[in-house]
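Of the protein chains in this complex, one is absent; all others appear in place.
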Amino acid sequence: MPLALAGILLGLPILVGVGYSVAGALGLVGNAAPGGLQRVLGDTQVLRSVVLSLWIAMVGTAGATIGAVLLALAFEGSAPLDRFARAIGTLPLPVPNLAAAVAMLLLLTQSGWLARLAMQVRLIASPAQFPALVYDPNGLGIIAAVIWKELPFLLLVALSLQSLQSLQSLRGSALTAAARTLGATRWQATRRITLPLLLRGMAPSIVAVFVFVLGSLELPLVLAPSSPLPLPLLIQERRQALDAASHGEAYVLALIATGLALIAAGMHEWLRDDA
Amino acid sequence: MTFSTWWHDRRRTVTLATLLIAAPLASCGRPAPPVSAAALATAPWDSVVARARGTTVVWRMWRGDPSVNTFIDRWVAPRLLAQYGITLQAVNGQGNELVDQLTVEREAGATTGTASLLWINGETFAALRSRNLLAGPWSQVLPAAALVDSASPIVSRDFEQDPAGYESPWGTVQLALIYDAVRTPQPPRTFAELAAWIRAHPGRFTYDQGFTGATLLKSWLYALNGGASTFAGGFDSTAYLAGRTRLFGLLDSLRPALWRKGTQYPADVAAMHRLFANGEIDISMSVNQNEAVTKAMQGVIPASSRALILRDGTIANTHFVGIPFNAPNAAGAMVVANLLLSPEAQLEKQRPAVWADGTVLRLATLPPSWRMRFDSVLNDPRLVPADSLRASARPEVSPRYHERLQDDWRRLMR
Partner (left out) sequence: MPLAKFARITLFTALTVFVVTPLALLVLTSVARGWFHPALLPASLDASAWTDLLTDASHRLALRNSLVLGSATAIVATALALPLGRSAAYSTRAIRRTVALLAFTALALPPVALGTGLQLTVLSLGIGGTLGGVFLAHLVPALGYLTLLFLGVFTRWDHRLDEVAATLGASRAERWQRVLLPLLRRPIAESLALGFLVSWAQVALTLLVGGGAVRTLPLDVLAMLQAGQDQRAAAGALALAIPALLVIGAARVGARNTAAVVA
């Protein structure tokens, strides 16, 4: 019964969306020509796009995770400093991706606010001397925006995991207390018990962040380099061309992006601890 | 009662209700297709105007420029309502979105669409025509069509294609470089000087990946290969490849002297203006020669920005409006197209404070009072002088050149 409901509400749109992409890739519908698959697989630009998108998602997610874990562990308590830190750390959570992208654009370009600050304190003498953080082949500006946007989310997850753990004993998990009794230092207890438990609990959310960043259009739209072009932008570019061949390629690329997301979905489900 | 039986009961009721409501609706026949523009073109103009009165026209157009939007929303729309009783709805849509939607609508047999008027030119016109998605011919019967400068190769051809009555012109622009008079008192005046300037000022020049950059590359293509005439008369693969080799060879040699050493290019002209305004590059550009003025007024670029038309000539092109095959209100669309061609509208949009978009009218045929008014606007010192524009205007050639150049640039140069 719920399966039927889920099938209609969730499965149907996914199937329809993906199905039409398949049809488009085969040249059956829309304004597309078949044969896109061969062209796409033989195109090195596509490979570089996929690699860049994966790189940005990996580094961005890793950065957000490290930051979130650090903050969760450092500001675990109930002192005012801890509460303020937790509040500020989770502040950017609801800010839409596009707004974050605009802010990073104004901040990080070679003539952006940080560069102007550097010029004021005589660290650099011209925009060209400021490191290229936006429109750069490593996607640094996008990664910065990803960390800004996703660290709050992962922090929230880490905090709720911690409060779950601390409910099981007075302060900290019982395991940590036991370890301390046996002579482990605070750092050792953290490293060998708290950290793995925390990361294990955060794992599905980390995968969720990864796949979300991988498919996001807003950040690359504002901050991305032209070469290599992140995958969502490549898909957009091919779609907007007027010739049928490019359209066909766009559908193939969309299916590739979908495939990556499905792999991540499988991983997410495999990692999920369910009751 | 469990949740599932509760749900089943509800589902039964909902299904029944839907069937009862849907049945009578389904039995209604499809409404008759609206009158086509071609049919209206044979009727007297007064009947077209009468038919359009009290109707709504949905115009799908580029809404990316606030000055254009203001002109349409605050000047054109009120006049349409007051003079013709037509309500204008300007909706976003260009290029591939239009082609996609109309293609699917044609495949689905939708004889009535949503949009009655489209802002198109060049590639889009070619795509729509080749798929029979445009209505027509109709533009030749507009009363204001007599005022159009059909002798001009810029206005009478759309990327070398003959509008043949399937689209009506409404404005024209020409590619110009933009420089800052304070920073660059001696800007380059020809393409050769530009290349030398780039080498002398490494990292201070680039071009964008969009329509503006492509227009610059095409203009450069002409300049390096004996002018636009080399590429006139349809797409010639040999001429294209020879021309492309020369152009890409030059661009490759210039690459280390470009912004970011030519490894990155701005996505669109706004990103380029941003680099220019913030001093990362010293030269920007626009397909509208007067954007140096309008963007400065909007605060996007510094007030000391000036436009520069390269002496070798740069590309000038015209923008048009077309009527889709399944337009619900072709009569209204024709009236709008006619208003856009009126001397009042052409003069208004030429004003620097409004849009500074060129006119498609032959000024010599206008009454002296109109000629005077146009002259006073065109002689505004902030705009590029009209005669220098005319002398350096180069026409567009077959849209295939544009497509191939963009494709090849993305494959080979990006």
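Note that the chains are named A and B in the order they appear, and that numbering of residues resets to 1 at the start of each chain.
As a convention for this text, a residue touches a chain if its C-beta (ideal position, glycine included) is under 8 Å from a C-beta of that chain, and two chains touch if they have at least 3 such contacts.
None of the values given here were measured: they were computed from a predicted structure.
Undergrad: Given that one chain is not shown, what are the shown chains it touches?
TA: Its contacts among the visible chains are A, B.
Undergrad: For the chain that's not shown, point to the residue among A:69, A:142, A:158 or A:214 touching it.
TA: That would be A:214, which touches the missing chain.
Undergrad: Using the document's definition of touch, tell me which of A:17, A:131 or A:196 contacts the absent chain.
TA: A:17
Undergrad: Could you please point out the chain B residues that touch the chain left off the display?
TA: 1, 3-4, 6-7, 60, 63-66, 69, 73, 91-94, 97, 100-101, 104-105, 108, 110, 114, 268-270, 273-274, 277-280, 295, 298-303
Undergrad: Using the document's contact rule, name the residues of chain A that touch the chain not shown here.
TA: Residues 1-3, 5-7, 9-11, 13-14, 16-21, 23-24, 29-30, 70-71, 74-75, 81, 84-85, 88-89, 91-100, 102-107, 111, 113, 115-117, 119-120, 127, 148, 208, 211-212, 214-218, 221-222, 231-232, 235-236, 239, 250-251, 254-255, 257-258, 261-262, 264-266, 268-269, 272, 274-275 of chain A touch the chain that is not shown.
The criterion applied here is as follows: only the chains that are shown with their structure count from here on.
Undergrad: If you average the CA atoms of chain A and of chain B, how many Å lie between those two points?
TA: Those two chain centres are 37 Å apart.
Undergrad: Taking the touch rule as given, give the residues of chain A at its contact with chain B in the complex, in rising order.
TA: For this pair, the touching residues of chain A are 1, 29-31, 45, 109-111, 127-128, 132, 135-137, 224-227, 237, 239-243.
Undergrad: Taking the touch rule as given, give the residues of chain B at its contact with chain A in the complex, in rising order.
TA: 4, 7, 95-96, 99-100, 103-104, 107, 123-124, 127, 203, 209, 260, 263-267, 274-275, 278-280, 403, 410-411, 414
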